[in-house]
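Report on the following structure.
All protein chains but one are shown in place.
Here the chain labels run A, B and C in written order, and each chain numbers its own residues starting at 1.
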Amino acid sequence: MASRLATSLAGIPLRNPVLAASGTFGYGREYAGLVPPACLGAVITKGTSLEPWPGNPPPRTVETVAGMLNAIGLENPGLAHLVEEDLPWLQSQGATVIVNVVGRCVDEYVEMAAALDRRREVAGLELNISCPNVDKGGMAFGSHPETAYALVRAVRRRTRLPLLVKLSPNVTDIVRVAERVRDAGADGLSAINTLVGMAIDLDSRRPVLGNVTGGLSGPAIKPVALAAVWRLAAVGLPVLGMGGIWDWRDAAEFLMAGAAAVAVGTATFARPRAMLEIVAGLEEYLECRGLKNVSELVGEANPTFRASG
Amino acid sequence: MASRLATSLAGIPLRNPVLAASGTFGYGREYAGLVPPACLGAVITKGTSLEPWPGNPPPRTVETVAGMLNAIGLENPGLAHLVEEDLPWLQSQGATVIVNVVGRCVDEYVEMAAALDRRREVAGLELNISCPNVDKGGMAFGSHPETAYALVRAVRRRTRLPLLVKLSPNVTDIVRVAERVRDAGADGLSAINTLVGMAIDLDSRRPVLGNVTGGLSGPAIKPVALAAVWRLAAVGLPVLGMGGIWDWRDAAEFLMAGAAAVAVGTATFARPRAMLEIVAGLEEYLECRGLKNVSELVGEANPTFRASG
Amino acid sequence: MELVGASVLTHEALGAGYHRLVLAAPEVALQCRPGQFVHVRVSEDRYPLLRRPFSVARRGDGTITLLYRVVGKGTALLAGLRPGGCLDLLGPLGSGFELLPGRRAVLVAGGAGIAPLLFLAQLAWETGHPVRAVVGAAQAAELVGTADLGELGVPAAYATDDGSLGHHGPVTDLLEGSLAGEALYACGPPAMLRKVQTLAREQAVPGQLSLEASMACGVGACRGCACRAHGGYRMVCTDGPVFDLEEVVLDG
Partner (left out) sequence: MELVGASVLTHEALGAGYHRLVLAAPEVALQCRPGQFVHVRVSEDRYPLLRRPFSVARRGDGTITLLYRVVGKGTALLAGLRPGGCLDLLGPLGSGFELLPGRRAVLVAGGAGIAPLLFLAQLAWETGHPVRAVVGAAQAAELVGTADLGELGVPAAYATDDGSLGHHGPVTDLLEGSLAGEALYACGPPAMLRKVQTLAREQAVPGQLSLEASMACGVGACRGCACRAHGGYRMVCTDGPVFDLEEVVLDG
């Protein structure tokens, strides 16, 4: 069973192509009773910074039609906690771990990358240059190709870990950003982060979220995410596709569009075992079609797909 | 009853602030048996070009979760048909008409605007520089502030009609585009057009749409649209807000965010009388709150709102 | 075109996912012709979002009958509707079949395509127009509407893909032999329609095809339901769903 789904992403060997999306699975512990982290392709941690970040004022989430907005503001316990508590635990569980890295400036990203570089517990890094919910860092880096280039280049110099860069859909040309990220030495692309959105409470006549705007995720955004992955498939880097994936059919569509693997976020909140169900569904689908490995699906629907590495 | 909802948008007097969004209400005739065009704030016509356009190969639409993708490709019968058939009919019905204008190049937009300039049946123009479904024209003009500026400036020179410019959400900074559109002499902003998205058919392993990608509309995108309107409210031009509006509560949220009026698109497909229900709902809401005119709602939730005109 | 809340009179599962739904909808019943469809809301809220189109399969006294098959989320929701419930319905919409005078009508149905042809059979019966039918499905259990054809005295031949009833093979095999003096009225999967088009051309008999397309508005406003025709695209919802066989260009 394992072998049919076994694959790799940007040089990271994966048990299967279904990963936990950053910020929706904590550090793996929170859902451990329901989802053994070792059953996933990988756990991508909550966005983590050098020092602990407090996050944004509440309310931080609100449901929308078939989606949700979040403005967590990257609350996280910081690098030391990650290294001392979370990584050892994740390793003890046999999880493949990708650390989602955030910073307020290039130096902070670089320092995080350097600190994690030699850690065996870490299989790869995902640079979050696309969080819409923080003033400094986040989307500011991912909105312009040259800023993104400079950041990735600086980080690349300080780590040999496989480097995924997480892209924002809130740009005029995501492919252009991706190309510069590639040129700067990234090993893979994660797409997409959330779309900027907001909700207003008719009774209080105020924005619902403490931060006014938030990031839209969930099934509502799936078509946008799929289009982004489709376009990114031509860039020549492996793509980790995500955005609104709910079931194995969605996952298969992302793979066919050109994603080397997928991540599941918001669906986990509704169905904690969604990722495990997706793994099982993909397995069955491959079997039905008589395919030997999931990589045979990748890019199947997309003539512009350019296989990489 | 009329007076409480009576308002104006970019110099166009409106019976009420609920308009039919371009491309979802044809030329008013198709739904006339159910929605008398004179009961709407205005009818915005299907995007119309100098010559008839054939549109994109089928399939052109596909449903998504709480939304839909369309890749109509601006099929329309052209200016002559508009002028000879549709405008006279709309006028005979007592409708306020805004013509949504498309072109493949600046000259075509200008020529359309010039041709419609002196027509009494036309209350205003909405320049579509944001259609994601055509190769030439459409989004190509709306994606870059300076291209948008040049187009609007050229059109402005040739018409005294109130000029709305319809913006694309598929950009890094919609406010920047809006500011340049304002500088070029636009009277108002329409936001948003559809988000680029796609769907894949798992059985055929091909994109569902003939055009591969399409524009996402409907309730799924409401949070994105509301955030765009919120941000645009600071630009200083009246905003026609749209994107996912389903009921009067949604409409009220857009007004509170800073929209001077709203347009309803996809909801009409599901509930042909949605616009009339929204008009009634807003009327009742104003009455409940003891407000004399709908303009008192506009920008109520938004401290950055800058009243215009 | 009316927008009505039709109440459910009876709702019957026919097996193989097919259902027969009888609705009280006097205004629609009064206006509708065979080949026309109704556009139906399957949810009360925003998901699933769009209406679903279904052919009128029969007209009664103030009633219409739909014959549909559960294929996805919308039809699954529809199947949950109980007698006494209410269905939000827009219609009748689209063009209808036209029985060509002086020619025996041959109804060619594949799968759920039987629905509009049953209504056409009803009209033929009412007007004394000569008619026969060939009906195909994947397997015997999926052959629906056969009793209705019998009731209307329509001679019918059957075909199944698996040979479980009637001819073993595509329904169009049943059209072999001379079609002289006949006209074809077909509704079914694309491959079947292409074959019908070819056969009609070969024998120079006229015919009409009912096409499907995914629909948003159903009334010609969105331009979403295009099909290919000689001379450009046509809208399935208003120019069709019934087209002259010679008019449309079938893909594939």
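Assume a residue touches a chain if its C-beta (ideal position, glycine included) is under 8 Å from a C-beta of that chain, and two chains touch if they have at least 3 such contacts.
All of these numbers come straight from a predicted model, not from anything done at the bench.
One chain is not depicted; across the entire complex it touches A, B, C.
The chain not shown here is touched by just one of A:Arg15, A:Arg60 or A:Arg231, and that residue is A:Arg60. Check A:Pro17, A:Gly218 or A:Gly258 against the missing chain and you find that the one touching it is A:Gly218.
The chain not displayed touches chain C at residues 45-47, 73. Not every partner is drawn; the one left out touches chain A at residues 23-26, 30-31, 33-34, 46, 54-63, 65-68, 70, 72, 75-76, 218-219, 246, 266, 268-273. Along chain B, the points of touch with the absent chain fall at residues 65-66.
As a working rule, only the chains that are shown with their structure count from here on.
In terms of which chains touch, the assembly is arranged so that all chains touch all other chains. With centres taken as mean C-alpha coordinates, the chain found closest to the middle of all protein C-alpha atoms is B.
Each chain gets one centre point, the mean of its Cα atoms, and the points for chain A and chain B are 34 Å apart. Per-chain CA centroids place chain B at a distance of 36 Å from chain C.
Note on chain placement: the centre of chain A and the centre of chain C lie 46 Å apart, centres being C-alpha means.
Residue positions 65-66 of chain A are each in touch with at least two other chains.
In chain C, the residues touching two or more other chains are 46-47.
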